[in-house]
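Missing here: one protein chain of the complex. Every other protein chain is in place.
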Amino acid sequence: MAGVFDNPVFPYFAFYATVVVLKTMAMSFCTVFHRLTKKVFVNPEDTAGRGVKPSTHESVERVRRCHLNDLENVIPFVLIGLLYTATGPSLGSALLHFRIFTGARILHTIAYLLPLPQPSRGLGFIVGILVTMSMAWSILSNSKY
Amino acid sequence: MAGVFDNPVFPYFAFYATVVVLKTMAMSFCTVFHRLTKKVFVNPEDTAGRGVKPSTHESVERVRRCHLNDLENVIPFVLIGLLYTATGPSLGSALLHFRIFTGARILHTIAYLLPLPQPSRGLGFIVGILVTMSMAWSILSNSKY
Partner (left out) sequence: MAGVFDNPVFPYFAFYATVVVLKTMAMSFCTVFHRLTKKVFVNPEDTAGRGVKPSTHESVERVRRCHLNDLENVIPFVLIGLLYTATGPSLGSALLHFRIFTGARILHTIAYLLPLPQPSRGLGFIVGILVTMSMAWSILSNSKY
(Lines give C-alpha, C1' and ligand atoms only; values in the text may rest on other atoms or scores of the structure.)
Protein backbone atom coordinates (compact mmCIF):
# COMPACT_ATOMS: atom_id res chain seq x y z
CA MET A 1 0.00 0.00 0.00
CA ALA A 2 1.64 3.23 -1.19
CA GLY A 3 1.87 6.42 0.85
CA VAL A 4 -0.93 8.94 0.69
CA PHE A 5 0.55 12.40 1.11
CA ASP A 6 3.40 11.97 -1.39
CA ASN A 7 0.80 10.65 -3.79
CA PRO A 8 -0.18 12.53 -7.00
CA VAL A 9 -3.84 11.81 -6.23
CA PHE A 10 -3.73 13.49 -2.79
CA PRO A 11 -3.99 17.18 -3.82
CA TYR A 12 -7.13 16.28 -5.79
CA PHE A 13 -8.58 14.30 -2.90
CA ALA A 14 -7.91 17.28 -0.59
CA PHE A 15 -9.90 19.53 -2.94
CA TYR A 16 -13.00 17.37 -3.37
CA ALA A 17 -13.05 16.26 0.29
CA THR A 18 -12.95 19.90 1.39
CA VAL A 19 -15.72 20.87 -1.04
CA VAL A 20 -18.15 18.20 0.20
CA VAL A 21 -17.34 18.90 3.87
CA LEU A 22 -17.95 22.65 3.29
CA LYS A 23 -21.21 21.76 1.54
CA THR A 24 -22.21 19.74 4.62
CA MET A 25 -21.32 22.64 6.93
CA ALA A 26 -23.36 25.01 4.75
CA MET A 27 -26.45 23.16 6.02
CA SER A 28 -25.78 24.76 9.44
CA PHE A 29 -26.12 28.23 7.93
CA CYS A 30 -29.22 27.13 6.07
CA THR A 31 -30.75 25.90 9.35
CA VAL A 32 -29.88 29.15 11.14
CA PHE A 33 -31.40 31.17 8.26
CA HIS A 34 -34.71 29.28 8.48
CA ARG A 35 -34.72 29.49 12.31
CA LEU A 36 -34.22 33.26 12.27
CA THR A 37 -36.61 34.12 9.42
CA LYS A 38 -39.38 31.81 10.71
CA LYS A 39 -38.62 32.43 14.42
CA VAL A 40 -38.45 28.69 15.11
CA PHE A 41 -36.21 27.76 18.04
CA VAL A 42 -36.02 24.63 20.11
CA ASN A 43 -34.12 25.93 23.17
CA PRO A 44 -35.81 28.23 25.73
CA GLU A 45 -32.64 30.41 25.93
CA ASP A 46 -32.97 31.06 22.16
CA THR A 47 -36.60 32.16 22.31
CA ALA A 48 -36.01 34.46 25.30
CA GLY A 49 -36.71 38.06 24.31
CA ARG A 50 -38.22 37.12 20.94
CA GLY A 51 -41.78 36.68 22.16
CA VAL A 52 -42.11 33.14 20.81
CA LYS A 53 -42.19 29.69 22.41
CA PRO A 54 -39.94 26.72 21.51
CA SER A 55 -41.37 25.08 18.37
CA THR A 56 -40.48 23.15 15.21
CA HIS A 57 -41.17 23.94 11.55
CA GLU A 58 -41.13 21.74 8.46
CA SER A 59 -38.63 24.04 6.63
CA VAL A 60 -36.14 23.67 9.47
CA GLU A 61 -36.72 19.92 9.81
CA ARG A 62 -36.16 19.44 6.07
CA VAL A 63 -32.76 21.15 6.20
CA ARG A 64 -31.87 19.13 9.29
CA ARG A 65 -32.75 15.85 7.56
CA CYS A 66 -30.55 16.89 4.64
CA HIS A 67 -27.73 17.74 7.07
CA LEU A 68 -28.01 14.36 8.83
CA ASN A 69 -28.04 12.58 5.46
CA ASP A 70 -24.83 14.44 4.61
CA LEU A 71 -23.22 13.27 7.87
CA GLU A 72 -24.26 9.70 7.02
CA ASN A 73 -22.77 9.86 3.52
CA VAL A 74 -20.16 12.63 3.18
CA ILE A 75 -18.14 11.69 6.30
CA PRO A 76 -17.82 8.02 5.16
CA PHE A 77 -16.77 9.28 1.70
CA VAL A 78 -13.94 11.38 3.18
CA LEU A 79 -12.72 8.57 5.48
CA ILE A 80 -12.93 5.87 2.81
CA GLY A 81 -11.52 8.29 0.20
CA LEU A 82 -8.42 8.95 2.32
CA LEU A 83 -7.74 5.21 2.73
CA TYR A 84 -8.50 4.71 -1.00
CA THR A 85 -5.95 7.42 -1.93
CA ALA A 86 -3.40 5.47 0.15
CA THR A 87 -3.94 2.37 -2.03
CA GLY A 88 -2.30 4.26 -4.93
CA PRO A 89 -5.15 4.38 -7.47
CA SER A 90 -4.58 5.78 -10.99
CA LEU A 91 -5.32 9.52 -11.19
CA GLY A 92 -8.02 8.99 -13.82
CA SER A 93 -9.91 6.43 -11.76
CA ALA A 94 -9.60 8.50 -8.56
CA LEU A 95 -10.83 11.70 -10.23
CA LEU A 96 -13.80 9.81 -11.66
CA HIS A 97 -14.78 8.68 -8.14
CA PHE A 98 -14.25 12.10 -6.50
CA ARG A 99 -16.07 14.10 -9.19
CA ILE A 100 -19.07 11.78 -9.51
CA PHE A 101 -19.51 11.75 -5.71
CA THR A 102 -19.28 15.55 -5.46
CA GLY A 103 -21.79 16.01 -8.28
CA ALA A 104 -24.16 13.42 -6.81
CA ARG A 105 -24.19 15.09 -3.37
CA ILE A 106 -24.76 18.55 -4.85
CA LEU A 107 -27.71 17.10 -6.81
CA HIS A 108 -28.95 15.46 -3.58
CA THR A 109 -28.86 18.77 -1.68
CA ILE A 110 -30.61 20.76 -4.42
CA ALA A 111 -33.24 18.02 -4.79
CA TYR A 112 -33.81 17.94 -1.01
CA LEU A 113 -34.02 21.69 -0.40
CA LEU A 114 -36.11 22.93 -3.33
CA PRO A 115 -37.51 20.11 -3.30
CA LEU A 116 -37.36 18.45 -6.74
CA PRO A 117 -39.72 15.54 -7.45
CA GLN A 118 -38.30 12.05 -6.89
CA PRO A 119 -36.25 10.19 -8.09
CA SER A 120 -33.77 13.13 -8.25
CA ARG A 121 -32.90 13.00 -4.55
CA GLY A 122 -32.83 9.20 -4.54
CA LEU A 123 -30.48 9.26 -7.55
CA GLY A 124 -28.00 11.60 -5.84
CA PHE A 125 -28.17 9.45 -2.71
CA ILE A 126 -27.61 6.06 -4.40
CA VAL A 127 -24.87 7.27 -6.78
CA GLY A 128 -22.95 8.71 -3.83
CA ILE A 129 -23.19 5.39 -1.95
CA LEU A 130 -22.08 3.39 -5.01
CA VAL A 131 -18.98 5.58 -5.44
CA THR A 132 -18.04 5.12 -1.77
CA MET A 133 -18.61 1.34 -2.02
CA SER A 134 -16.42 1.15 -5.11
CA MET A 135 -13.58 2.87 -3.24
CA ALA A 136 -14.18 0.60 -0.22
CA TRP A 137 -13.82 -2.43 -2.50
CA SER A 138 -10.39 -1.15 -3.65
CA ILE A 139 -9.27 -0.75 -0.03
CA LEU A 140 -10.43 -4.23 0.99
CA SER A 141 -8.54 -5.73 -2.00
CA ASN A 142 -5.34 -3.95 -0.87
CA SER A 143 -5.52 -4.42 2.89
CA LYS A 144 -4.75 -7.15 5.44
CA TYR A 145 -6.96 -8.62 8.15
CA MET B 1 5.58 9.98 16.17
CA ALA B 2 6.21 7.58 13.29
CA GLY B 3 4.58 7.81 9.87
CA VAL B 4 1.24 6.14 9.29
CA PHE B 5 1.14 4.98 5.69
CA ASP B 6 4.57 3.31 5.64
CA ASN B 7 3.54 1.59 8.86
CA PRO B 8 3.00 -2.21 9.07
CA VAL B 9 -0.19 -1.56 11.07
CA PHE B 10 -1.78 0.62 8.37
CA PRO B 11 -3.04 -2.11 5.98
CA TYR B 12 -4.84 -3.71 8.93
CA PHE B 13 -6.29 -0.39 10.07
CA ALA B 14 -7.53 0.21 6.50
CA PHE B 15 -9.36 -3.13 6.57
CA TYR B 16 -11.14 -2.76 9.92
CA ALA B 17 -11.92 0.94 9.40
CA THR B 18 -13.53 0.13 6.03
CA VAL B 19 -15.53 -2.75 7.52
CA VAL B 20 -17.05 -0.62 10.31
CA VAL B 21 -17.76 2.30 7.95
CA LEU B 22 -19.51 -0.08 5.50
CA LYS B 23 -21.49 -1.51 8.43
CA THR B 24 -22.57 2.04 9.30
CA MET B 25 -23.58 2.72 5.69
CA ALA B 26 -25.56 -0.54 5.63
CA MET B 27 -27.98 1.13 8.07
CA SER B 28 -29.06 3.39 5.17
CA PHE B 29 -30.17 0.35 3.16
CA CYS B 30 -31.89 -1.05 6.23
CA THR B 31 -33.79 2.24 6.65
CA VAL B 32 -34.80 2.28 2.97
CA PHE B 33 -35.96 -1.36 3.23
CA HIS B 34 -38.24 -0.58 6.20
CA ARG B 35 -39.52 2.63 4.57
CA LEU B 36 -40.48 0.81 1.35
CA THR B 37 -41.99 -2.34 2.92
CA LYS B 38 -43.96 -0.38 5.57
CA LYS B 39 -44.69 2.61 3.27
CA VAL B 40 -43.37 5.05 5.88
CA PHE B 41 -41.99 8.27 4.42
CA VAL B 42 -41.34 11.62 6.00
CA ASN B 43 -41.11 13.85 2.89
CA PRO B 44 -44.24 14.77 0.86
CA GLU B 45 -42.35 14.22 -2.42
CA ASP B 46 -41.70 10.58 -1.33
CA THR B 47 -45.31 9.79 -0.52
CA ALA B 48 -46.58 11.33 -3.78
CA GLY B 49 -48.24 8.63 -5.92
CA ARG B 50 -48.13 6.01 -3.13
CA GLY B 51 -51.48 6.90 -1.58
CA VAL B 52 -50.00 7.43 1.91
CA LYS B 53 -49.30 10.50 4.05
CA PRO B 54 -45.96 11.40 5.68
CA SER B 55 -45.61 9.34 8.86
CA THR B 56 -43.13 7.63 11.18
CA HIS B 57 -42.86 3.99 12.30
CA GLU B 58 -41.05 2.39 15.23
CA SER B 59 -39.13 -0.06 12.94
CA VAL B 60 -37.72 2.85 10.93
CA GLU B 61 -36.94 4.91 14.05
CA ARG B 62 -35.10 1.97 15.62
CA VAL B 63 -32.81 1.60 12.59
CA ARG B 64 -32.26 5.37 12.57
CA ARG B 65 -31.27 5.37 16.25
CA CYS B 66 -28.81 2.56 15.52
CA HIS B 67 -27.43 4.55 12.56
CA LEU B 68 -26.97 7.69 14.67
CA ASN B 69 -25.27 5.65 17.41
CA ASP B 70 -22.88 4.33 14.74
CA LEU B 71 -22.07 7.90 13.63
CA GLU B 72 -21.41 8.80 17.29
CA ASN B 73 -19.04 5.84 17.83
CA VAL B 74 -17.69 4.47 14.53
CA ILE B 75 -16.56 7.83 13.10
CA PRO B 76 -14.57 8.69 16.29
CA PHE B 77 -13.02 5.17 16.14
CA VAL B 78 -11.79 5.74 12.56
CA LEU B 79 -10.41 9.23 13.31
CA ILE B 80 -8.76 8.20 16.59
CA GLY B 81 -7.61 4.91 15.01
CA LEU B 82 -5.80 6.77 12.21
CA LEU B 83 -3.95 9.00 14.68
CA TYR B 84 -3.25 5.94 16.87
CA THR B 85 -1.75 4.08 13.88
CA ALA B 86 0.56 7.11 13.42
CA THR B 87 1.92 6.64 16.97
CA GLY B 88 3.56 3.39 15.80
CA PRO B 89 1.84 0.84 18.06
CA SER B 90 2.90 -2.83 18.03
CA LEU B 91 0.96 -4.92 15.50
CA GLY B 92 -0.39 -7.21 18.22
CA SER B 93 -1.74 -4.37 20.33
CA ALA B 94 -3.25 -2.57 17.33
CA LEU B 95 -4.99 -5.72 16.01
CA LEU B 96 -6.43 -6.34 19.48
CA HIS B 97 -7.97 -2.84 19.47
CA PHE B 98 -9.29 -3.03 15.89
CA ARG B 99 -10.77 -6.54 16.21
CA ILE B 100 -12.44 -6.01 19.59
CA PHE B 101 -14.00 -2.73 18.36
CA THR B 102 -15.29 -4.34 15.15
CA GLY B 103 -16.76 -7.27 17.07
CA ALA B 104 -18.34 -4.98 19.66
CA ARG B 105 -20.07 -2.82 17.03
CA ILE B 106 -21.38 -5.87 15.14
CA LEU B 107 -22.80 -7.15 18.45
CA HIS B 108 -24.29 -3.68 19.08
CA THR B 109 -26.02 -3.64 15.69
CA ILE B 110 -27.44 -7.17 16.00
CA ALA B 111 -28.60 -6.42 19.56
CA TYR B 112 -30.26 -3.17 18.42
CA LEU B 113 -32.02 -4.49 15.33
CA LEU B 114 -33.40 -7.86 16.50
CA PRO B 115 -33.59 -6.62 19.38
CA LEU B 116 -31.76 -8.77 21.94
CA PRO B 117 -32.51 -8.22 25.63
CA GLN B 118 -30.17 -5.89 27.48
CA PRO B 119 -27.31 -5.78 28.44
CA SER B 120 -26.17 -7.11 25.01
CA ARG B 121 -26.54 -3.74 23.28
CA GLY B 122 -25.06 -1.87 26.23
CA LEU B 123 -22.09 -4.26 26.25
CA GLY B 124 -21.32 -3.66 22.55
CA PHE B 125 -21.67 0.09 23.12
CA ILE B 126 -19.38 0.33 26.17
CA VAL B 127 -16.70 -2.04 24.85
CA GLY B 128 -16.47 0.03 21.66
CA ILE B 129 -16.06 3.24 23.66
CA LEU B 130 -13.39 1.68 25.92
CA VAL B 131 -11.35 0.56 22.87
CA THR B 132 -11.50 4.06 21.37
CA MET B 133 -10.54 5.63 24.72
CA SER B 134 -7.58 3.27 25.04
CA MET B 135 -6.31 4.35 21.60
CA ALA B 136 -6.95 8.02 22.51
CA TRP B 137 -4.79 7.56 25.61
CA SER B 138 -1.91 6.27 23.43
CA ILE B 139 -2.22 9.34 21.19
CA LEU B 140 -2.27 11.81 24.09
CA SER B 141 0.88 10.15 25.53
CA ASN B 142 2.67 10.59 22.18
CA SER B 143 1.50 14.07 21.17
CA LYS B 144 2.39 17.68 21.96
CA TYR B 145 0.17 20.51 23.12
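A and B are the chain letters, set down in written order, and residue numbers restart from 1 in every chain.
The definition used in the following text is that a residue touches a chain if its C-beta (ideal position, glycine included) is under 8 Å from a C-beta of that chain, and two chains touch if they have at least 3 such contacts.
Quick caveat, the model's predicted, so the values are computed rather than measured.
From the set A:Val40, A:Val60, A:Ile75 or A:Ile129, the residue in touch with the chain omitted from the display is A:Ile75, counting the whole complex. In the full complex, the hidden chain is touched by chain A at residues 3, 5-6, 10-12, 14-19, 21-22, 24-25, 27-28, 42-43, 45-46, 48, 67-68, 71, 75, 78-79, 82. Within chain B, the residues in touch with the undisplayed chain are 1-5, 62, 65, 68, 71-73, 75-76, 79-80, 82-83, 86-87, 115-118, 121, 125, 129, 132-133, 136, 139-140, 142-145.
The criterion applied here is as follows: only the chains that are shown with their structure count from here on.
The distance from the centre of chain A to the centre of chain B, with each centre set as the mean of the Cα atoms, comes to 17 Å.
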